[in-house]
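Only one protein chain is missing from this complex, and each of the others stays in its spot.
All chains are identified by letter, namely A, B and C, in their written order; residue positions are counted from 1 within each chain.
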Amino acid sequence: MDILWLIPTLPLLGFTILVLSSGRMPREKARVVGIGSIALSFMTTLYIATQYYAAASHGLDHGAGFTVSLWPWIVAGDLNLNFSLYLDGLSLSMLFVITGVGTLIHIYASGYMWDDPDYTRFFTYMNLFVAAMLMLVLADNLVLMFLGWEGVGLCSFLLIGFWYKDPENGFAARKAFVVTRAGDTAFAIGLFLLFRELGSLEIQEILHRATDEWEVGANMPTLIAILLLGGAVGKSAQLPLQTWLPDAMAGPTPVSALIHAATMVTAGVYLIARTHPVFLLSPTAMTLVASVGLITLLIAGFTALNQWDIKRVLAYSTMSQIGYMFLALGVEAWDSSIFHLMTHALFKALLFLTAGSIILALHHEQDIRKMGGLRKQLPVPFWCFLIGSACLIALPPTSGFWSKEPILLAAWEVDPVFWAGAVLGAFLTAIYTTRLMILVFFYTPEGGPPETHEPKGWQLHPPLIILAALSLVAGAFHLPAADALPHAHEHHPPLWVEVTGILLPLVGIFIGYQVFLKEKWQGLRLANQQALRDFLAKGWGFDWLYDALLVKPFLTLARLNRNDLVDLVPKGVVVASTQCYYFFSRGQNGQLRFYVATMAAAAIMIISLALFT
Amino acid sequence: MTDAVIIDHAFILAAILFCLGLTGVLVRRNLVFVLISLEVMLNAAGLAFIAAGSAWGQADGQIMFLAVVTLGAAEVAVGLGLTLLLFRRFNSIDIDQLNKLKG
Amino acid sequence: MQLIGVIISLLAAGFLALALGQVSAKAARYSALAGLVVATVIFFPVLMLAITDANSVASTNSVWLAQASIDWIPRFGIHWLFAADGIAVVLIALTLVLGYISLLSAWNEITERCGLFYFCLLFTLAGVVGVFSALDLFLFFVFWEVMLIPMFLIIVIWGHENRYYAALKFFIYTQASSLLMLLAMLVLVHMHWQQTGMISFSWFDLLETDTSGSLGFWLMLGFFVAFVVKLPGVPVHNWLPDAHTQAPTPGSILLAGILLKTGAYGLLRFIFPLFPEAAASFTPIAMILGVISVLYAAKLAFAQNDIKRLIAYASISHMGFVTLGIFAWNMVSLQGTLVQMVAHGLSSAGLFAIAGLLQQRLHTRALDQMGGLWPQIPRLSALMMFFAIAALGLPGLGNFVGEFMVLLGTFQANPLAAILAALGMVLAPVYALIILQKGFFGEATADSKTSSDDLVSHEILMLAILVVGLIVLGFWPGLMTGLSERGMLDLMQLGIATGAGG
Partner (left out) sequence: MSAIFFYNFIFYSTAVIAVVATLLMITRHNAVHALLYLIISSLSMAIIFYLLGAPFAAVLEVIIYAGAVMILFVFVVMMLNLGHRSVEQEAAWLPAKGWIVPSILAAVLLMLLVAGLGEPENLRGVHLVGVKEVGIVLFGPYLLVVELASFLLLAGLVGAYHLARRSTPPTPKYGDAQSHFTPVSDSEADEAATDQRIEEGKA
């Protein structure tokens, strides 16, 4: 178990090799290093998993974790943090997701990015990203998790702004970094509060002390839970801080697949799952988490309906699926939310990668209005996309069904409103997924399907196929996370609840089929309400709101005060002294009589002073 | 009118003459007139000394008057010398010519 | 005795460089390097002593390493009192490292009058080492002035377009405030003499004076102003942007790297220990000042077009954290302040070095004339990105550790100030990434295609030292905080003698 530290260091090693070579390394070597480090890390994860199960099988109680302490990190006064990694069921399952899906995406990316001039730089950032994500997941204390947390934010900035020639990407990258950084600050303040209240930042210690020092519903755990939620919301692009995710699609597609679908955006879910005892202590925070999830779920659903860029549709669908995970956390369905996280990572990565190969085939065309009828030209992407959408809609046999159903049932258990919202969300998902499927593959525009060139390179298709297979089979996996998290109590809602849960997506598919392929019921397409469509398309106007509320005032304030008002003080002193000089020099006008007059006046003043005081 | 009032009035007279002299100095641009007014001011000062001396019955007043007179004499001598120089230099004795020292 | 040795070797090298300057620039350069090497060799045993001291759990010998005291003016109780505890050792080490860095950056940037330049450089270094190790208030003041004049000369002679204005402003600000300090010092000594009947300028004796009254408050204020001007706190900060934009690169490395630290060191060493009650009552105001300088300077940094001016405002924002940390006065925030000082020293030295290299290549400092430099000079741009990211406080690098510990400590003393300062963490990326976006990404502007050959070997060496320093500070801060642990603990006890800070 003590080679646990090897998992984050391998990608870090890959990163350092690529950085030090700095451009002198040819593509083939860079590819080998890039993929090799992640693959090796995946192998070590498997080896660790075997050891974990071996230990778990003979008697060790499942939830207990292993800590590997490396060196004392920050030691000052009563703050005592050391660089130590912690492994338990939850982090092991996250390891599977990150390294597994990560390897597949890296293989795909090595083909996808082949003709890009900055090939080595791409893999440098990807390796750094995976290292930071692994550090986040394996961190034993919250500050080390914060290190991974910010490292991941930095890499998302670097990778979104990868094609730096176009300033738009640069703006999107900076927006992502600043918005997530706002969330991180909330997280940091939560840390400070935790340290002041509980005197330590080690995760296990905090969870023990929290449970026995605070009683349920006290306002301190609620405050800390809300602050931690603030951090999670920033990173997982949930309600208040979700505006950066759609713009993050400016990065290359493998990046969107790895970061903005499988790993980084789930960091928030991991944080809440990891610190669940604190959340359990405050019911208000739990309802808040659930409602944030629910509202984001619906907003993203509606917006996805009106998007024309294939990657933005997938981005909003990611946002809504993570909304499901937050909802699951909120209704204490801990293990099903992590399970949904895993399955979502698989099928969303699949969807993004297939979208990538479609874009590659159409010479970087991302607008679905210009696509259509690609069923024949791109068979493999077509079938993979089909499977991915099936999982997304949560049709019964696929893994999507096995992970989303328990969430709906748990939601019903806690509050029917949550359930109703979730089911509506599922219905919306069905509609926009079928819309996407039809517009891209089935519906043939007048001019016939656009010509495509089949992208060469063996790396593209195998990962798709593996992912497709996995997302079909994943429903049966039993994640080790289930042991680390408290077991959700059995759900036994009335039958009609389960049936609607399954039927509504089918109805959604049917409606999608009618509207988009058969072009009937056009009224439904909100064709005429252009204003409403624009409002929905722009993510319910949050972008505009934040712009007007924060960005514009800051810019005007900065422009107004470009050279520092305080600087005027010394300049003012200089001006004042020159003015005095001119005023008094007029007094010396050389006229004798003027001088005598001033003498007389002075005499008068002195005498009157002497007399009257 | 008692003697004391006389002394007081003498002082008032000295003050009046002094102020008249001062006005003369302030107004005139011709150096000679300035000197003349100066003489009057000195005279007024001398009067004040004499009046005080006689009020206290001591000779100090008159000695101070003597000093004032010598001062006046010396001052006039030098003043008139300067007037000549001024005249030779600027061909007029307007003291406003002398403003080379202005700021 | 080693401390006096270090200072004397630096001064001697300075005069040697001045003499050899007439002969040849190269000779002056190498003599300066020799001086620095000798100084480091002399300082090395003290560093070793501190390291062994830190590792041994309960070391017996006193906190003060290398203490030396020679009578200077016995009548007033002034003597050459040099002593360095953990804190001073760390800061002197930083000074020597940055001495090397500024020497390397001056290798081919300074061409005319090299002798005088190296003379000024080494004098400033000697002055700073003197400030960090002097424990006699009078001697401290002397070194405070010795450090100022050569720096003024460096800006005036080798500066850029309106260097006179900048140098004069720098000089007037620092000089005026240090006179205030002198006054406060003398009154303090007088107070001490009245209370104990013994005249002495030594820090150890002055610790005993009871400075609880309102006079104590004013004396503390006198010291505080001098140090806040040097460590630019907001109301008196506007000499720094001008001084930095006009100073030559080695000058701004020295200025940002170590001269700002003397202000912070002064706050640490003189404010709380000598005036515990006054400092405690002054804490809320100082906290507000700290928060304002963090946020206000960050906002200003964003608006700047001149790259050096932007980095200067960034330094003010980082130094705002130092003020917060010191006035929170508990072990976490104090160690955090020291880490922040060292990390800021390294990262701003890096940023200024690169700004200087850019100016050599593009002959401009205006950000809007740069653009798309990444393809032409990838290595320089990569290093600039590293330092910009260090400046915005990415965990894993020195700045984050410093800022986090300061905020953690300040949260215990004054939660509101900590939360507001935490907003500084949001503003930091705004100004740090602007440099990358305007300067290095985006479309390549016409003139940025001119002579922009990538880094030369000795430039890479210079920046590599800083990169390694920041990474080591980020992952193993223990190496450095261990050194200053005992010194800081001892200092903190003095500060809380009668109920100061948190």
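Keep this in mind: contacts are C-beta pairs under 8 Å (C-beta built on N, C-alpha and C of every residue); 3 or more make two chains touch, one makes a residue touch a chain.
All values reported here derive from a predicted model rather than from experimental measurement.
Q: Over the full complex, note down every shown chain the hidden chain is touching.
A: Across all of the complex, the chain we cannot see touches A, B.
Q: By the contact definition given up top, give the residues of chain B that touch the hidden chain.
A: Its contact residues with the unshown chain are 1-13, 15-24, 26-30, 32-33, 35-37, 39-40, 43, 46-47, 50-51, 53-63, 65-67, 69-78, 80-85, 87-94.
Q: What residue numbers in chain A mark contact with the hidden partner chain?
A: Considering the whole complex, chain A reaches the absent chain at 597, 600-601, 603-604, 607-608, 611.
Definition applied: only the chains that are shown with their structure count from here on.
Q: From the mean C-alpha coordinate of chain B to that of chain C, what's the distance rounded to whole Å?
A: 70
Q: Touching residues of chain A toward chain B in the complex: what are they?
A: That would be residues 584-593, 596-597, 600 of chain A.
Q: Note which residues of chain C are touching chain A in the complex, please.
A: Going by the criterion above, the answer is residues 169, 234-235, 237-238, 241, 299-300, 302-305, 330-332, 334-336, 372, 374, 378-379, 382, 389, 394-396, 400-401, 404-405, 407-409, 411-412, 415, 418-419, 422-423, 425-426, 429-430, 433, 437, 440-443, 475-478, 481-482, 485.
Q: Using the touch rule from the top, collect the residues of chain B that touch chain A in their complex.
A: 22, 25-27, 29, 95-96, 98-103
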